[in-house]
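A protein chain is absent from this complex, but the other protein chains hold their places.
Letters A, B and C name the chains as they come in the text, with residue numbers starting at 1 for each one.
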Amino acid sequence: MAFEPKPMLPGDAHDAARRFAEASATTLARLQEPAARAAELAVQWDALLELGWAGMLVPEDCGGAGGTLLDMAALAEGAGSAALALPLVAVCAVAPTLLAGQPLLLAELAAGRLQPCVVLAGGITAETGRLSGRALGVETPPVPGHALVAVEDALYLLDLGTAGAGFTRHERIDGRLTLDLELQGAPARLLAADAGASIARARDLGALLSCVEAVAAMGTLIRQTIDYLLQRQQFGTALASFQALRHRVAEMYVAWRNLTGLVQAALRTPEERNIAFAKLRLGEAGRFVAEQAIQVHGGMGMTEELPATRLARRILMAEFEWGDRHAQAARLLAAA
Amino acid sequence: MAFEPKPMLPGDAHDAARRFAEASATTLARLQEPAARAAELAVQWDALLELGWAGMLVPEDCGGAGGTLLDMAALAEGAGSAALALPLVAVCAVAPTLLAGQPLLLAELAAGRLQPCVVLAGGITAETGRLSGRALGVETPPVPGHALVAVEDALYLLDLGTAGAGFTRHERIDGRLTLDLELQGAPARLLAADAGASIARARDLGALLSCVEAVAAMGTLIRQTIDYLLQRQQFGTALASFQALRHRVAEMYVAWRNLTGLVQAALRTPEERNIAFAKLRLGEAGRFVAEQAIQVHGGMGMTEELPATRLARRILMAEFEWGDRHAQAARLLAAA
Amino acid sequence: MDETAELAAFRAEVRDFALTRCPPEIRAVVAANGKLGRKQWAPWQRILHAHGWGAPSWPKEHGGTGWDQRRRHIFDEVLAECDCPPQYHHGLRHLGPVLIAFGTEEQKARFLPGILSGEDWWCQGYSEPGAGSDLASLKTRAVREGEEYVVTGQKLWTSHAHEADWMYTLVRTNAEVKRQEGITLLLIPLDAPGIRVREVRTIDGWHHVNEVFLDAVRVPVANRIGEENKGWTYGKFLLDRERLGGANVAPAFRFLDRCRALVARELAAPGQALKREQLEYRLLLAEAELRGARELGRAAVEAVMAGEPLGLMPSELKLSTADTVQRIGAIALDAVGERVASRFRPVDASGPNAEVEDIEWVQNFMYLRAKTIFGGSNEVQKNVVAKQLFGM
Partner (left out) sequence: MDETAELAAFRAEVRDFALTRCPPEIRAVVAANGKLGRKQWAPWQRILHAHGWGAPSWPKEHGGTGWDQRRRHIFDEVLAECDCPPQYHHGLRHLGPVLIAFGTEEQKARFLPGILSGEDWWCQGYSEPGAGSDLASLKTRAVREGEEYVVTGQKLWTSHAHEADWMYTLVRTNAEVKRQEGITLLLIPLDAPGIRVREVRTIDGWHHVNEVFLDAVRVPVANRIGEENKGWTYGKFLLDRERLGGANVAPAFRFLDRCRALVARELAAPGQALKREQLEYRLLLAEAELRGARELGRAAVEAVMAGEPLGLMPSELKLSTADTVQRIGAIALDAVGERVASRFRPVDASGPNAEVEDIEWVQNFMYLRAKTIFGGSNEVQKNVVAKQLFGM
């Protein structure tokens, strides 16, 4: 029997997210033009909001499900296993963490009326409630509405339709949509002046859930690689019988299992240090698994339509979300 | 037919040095106690001096052979192919480079009456012609007589029998002999106050010839590894038929050939930059080949008596001579 | 003048030509690690041809330069050092020599001039779905009907088919014999009825490879090279002549230089010192490997000059450079990935940043995956090396 990866957080939430993501991928595979894909993603995003996932981490008295980190992680794992091209983590996990203590906005978020992109990376300045500067490649819901913007320790809410705010959309390498924001004195609402701790917590949560998504994608990718090698013949022999390829796959598997261990430790104890080590290792292990999957798929690995390629690009992208390996190393060394 | 490495600098000098080194290794293999080995090395060293190799780079009018870098490198390559445990490069190449312009001392060197160890690594200070400080693990002729000591840009000649000079001998991991020098106001002769350029040149020459020796040792090591895998059976099959091991050996071979290319370039144009890149790559390629040779020899690779082990340790040691990979990287980055 | 001085003079002449005659807009594409197409290659070939340098690897009587291997190597190196495109290979290096060796007089007269001038654009129809490195398993059939072959099948990984005029194609004319013995080499115009070219979308986001579907395409027997069922011989002749292709490491050095400049520019802030130093160290390791490969390349050229067999040198070169170039691509990705991988394709046609600066580094990272896959994968190269080393 071919290998089937076991989820870290099995259950209904995982399965629902997985089914959703698989269906999404099937539909998107038929569309090539970025504009057509963006339109389809908008439809899918509405369906996702219908499922109430934006409220997963929102307290019940704000209209949410009052779920735990593990509930959210189960969704991320299911979604990640098929490399869902929607901003589940940014909107449904990072945003509510930033909005903790803002019951009205949390209610809006849970209801799907507030769909903010999240700008934590710097590059924006604030003066008397007006924001200026650029933020590039910010993950976004298909139809950009608002942005939660961190300016040092302060947190702002910006309406993207306001004067002084402009944006362009791109597709990331993993097919998700992003914004390049150009702000020129755009008026924004100050939500909190001293939100440093919650901004850091939100970024860490993003990093952790990126790892969860990537681990899930790696499991699927390894399964697909094994299936491919079992099925594909060369010089009259199944590729799966070549020891060099078998050992490569064993190395991919061990790298994946090792990363899974780190992620499980960070899920159990979601402290900065645990998350930083998991994300650091994702940079190494994820890159290795993605590159080798492409390699052992041979020429097929070069094609964009191959599901394995899509997963590989998702894994490569995950490293760059919420701080890459060098950012993680820098903070670990600074803390030593 | 099994693989046989081709020398970079074939010819009589190479063959003579190779035969000498092979005979040396055969004799030493019977001796285990460091003191007994040191005594045997002393006998061999006298034989080496009889061959006139200490005069290879010494001008003819000083009683030497007036040879070129390539003549010396051919000796080093032959010696390296059997990991000769004598300080050929230090005494016969680095020392005469330091002594350039000192005809009397060069004549002593060529005649085998001056057998200096070379101390370039710092840790010694000079005050009014007296040297103090420690130098650890300095490669030495079996019977220590003199030391050429660089103190910043100045070069001194020290008689190790003098008051204030003490030493202990060790064996290196590659079986060569070294000194720990302890100097407490030992009187020394100032040979040149402004020898910075020749000290740098001498160190570079040492680094280059270490690479030559290591490349030769790697060639032999790869040959022995291939022979072992061809001959050794496991689970009823020759180890040489396992693709994972075959690919490993192919990687060792390519790493060796690539390093050979760097060393050939540096021999043709022995500039600082070429030498630094070769030595940097030796750190990576040599370590890889040595480690993998031990690995694919299995348990046998752990035994000290195996010739392959001796070669592997020689290659590991070569990285640390005349500046390791980080020292090379630092100077390359500083020059950029 | 002795040979060394002559070669130095030749190098200077090529450099001067490259810097003054290759259009800046073409060199700019190379300098930006961009994707080259017929748009850049064809005019460049015209310029080279006009200067008499259209075919460095052809004999003089067919319009080549007659240069020896040393001069050809210098020519290739200098072009790369000056950010000129390498010459488009399908006509000049692949088909041309086969035509010269095995073509009829009519075929030579018909096809060689168009290759030389850059007027005819060629692509190679060898690979097929499911064949991979096992080329001899190809299935595209050609059935003789009078003075025509009727060709049906499918080709894959056909680079430049979307901008080419012709495809030299291996087809199966006999399925009863040993796999290598039933293959024939045909020249097929891409505008022939029954041909459909479909883009294969690759992970880098560039359009360079295609599927080519052949549905009962009628090809005159006059377009057959050499004998029927001997195609494998000609294909092999072609591949053997390509074995020195890896000797020119100069493009990899230019890529390294650009990556080093990128790292210095992208990570100039003091807060980025740690990351910058990591990447600089990795660049040094990569440079060392390239320097070793460059020397192996020189040795290969000298071996050809001396009439010695190349042995394992082509595999050594490929295994010494393919990984290394990928690692350089990874260093660049590490430098700019966070900023650029998030902006791969524009969705909205207008607005700021519709053109993403430095995006080519992400495309190159992806594109470079092919280095260890195509042209004999790393695994195949290691098999070749091991077979020789172990004698089994």
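Methods note: contacts are C-beta pairs under 8 Å (C-beta built on N, C-alpha and C of every residue); 3 or more make two chains touch, one makes a residue touch a chain.
Values in this document were obtained by computation on a predicted structure and should not be read as measured data.
Hidden chain, full complex: it touches shown chains A, B, C.
Touch with the chain that is not drawn comes from one residue among A:Leu9, A:Ala95, A:Ile173 or A:Ala240, which is A:Ala240.
Seen across the whole complex, the unshown chain contacts chain C at 274, 277-278, 281.
For chain A, the residues touching the absent chain in the complete assembly are 1-3, 222, 226, 229-230, 240-241, 243, 246-247, 249-251, 253-254, 257-262, 264-265, 274, 277-278, 280-281, 284, 329, 332-333.
Residues 32, 34-35, 37-38, 136-139, 166-173, 177-178, 180, 182, 232-235, 242, 244-245, 287, 291, 294-295, 298-299, 301-305, 309, 312-313, 316-317, 319-320, 324-326, 329-330, 333 of chain B touch the missing chain (whole complex, contact as defined above).
Quick note on the criterion: only the chains that are shown with their structure count from here on.
Centroid analysis (C-alpha atoms only) places B farthest from chain A.
Central chain by Cα centroid: C, whose mean Cα position is closest to the mean of all protein Cα atoms. One simple way to say how far apart two chains are is to compare their mean CA positions; for chain A and chain B this gives 53 Å. Distance from the chain B centre to the chain C centre is 43 Å, each centre being the mean of its Cα atoms. Annotation for chain C: residues 379, 382 touch two or more other chains. Contacts with at least two other chains are made by residues 242, 244 of chain A.
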